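Structure record follows, encoded as structure tokens.
Note that this complex is displayed minus one protein chain, with the remaining chains in position.
Here is subunit A:
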């Protein structure tokens, strides 16, 4: 991964569990990660950056410190996932808004009977 190159801080090593496999992040680990993510995304919002993978340079200039904090608190795969998901969520929101403005109606799939 280009953006996840050497020099960026590594997340804390996962603890091995009793049978040798690595333990999953627990509730407080997740909370820490989500907090760092939200701080980073808020910074991106302020600087009008949507995709921090595509606009890597701009994101690093504007929110480099928070990005490092984010990567330190979350597993690499999670960082990737959240960054991509931010774009997907934004596009989804825009699509829903467009459909609604065109007079369409959106129903949750399983709640209708």
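The criterion applied here is as follows: contacts are C-beta pairs under 8 Å (C-beta built on N, C-alpha and C of every residue); 3 or more make two chains touch, one makes a residue touch a chain; residues count from 1.
Everything below uses one rule, namely that contacts and distances are computed from a predicted model.
**Student:** Tell me the UniProt name of the left-out chain, picking from "RNA polymerase II subunit 5-mediating protein homolog", "Ras-related protein Rab-22A isoform X1", "SCO1 protein" or "Ribosomal RNA-processing protein 43".
**Tutor:** The correct option from "RNA polymerase II subunit 5-mediating protein homolog", "Ras-related protein Rab-22A isoform X1", "SCO1 protein" or "Ribosomal RNA-processing protein 43" is "SCO1 protein", the UniProt name of the unshown chain.
**Student:** Which of A:23, A:45 or A:93 touches the chain that is not shown?
**Tutor:** A:23
**Student:** In the full complex, which residues of subunit A touch the absent chain?
**Tutor:** 14, 17-27, 30, 33-34, 74-78, 81-82, 108-111, 113
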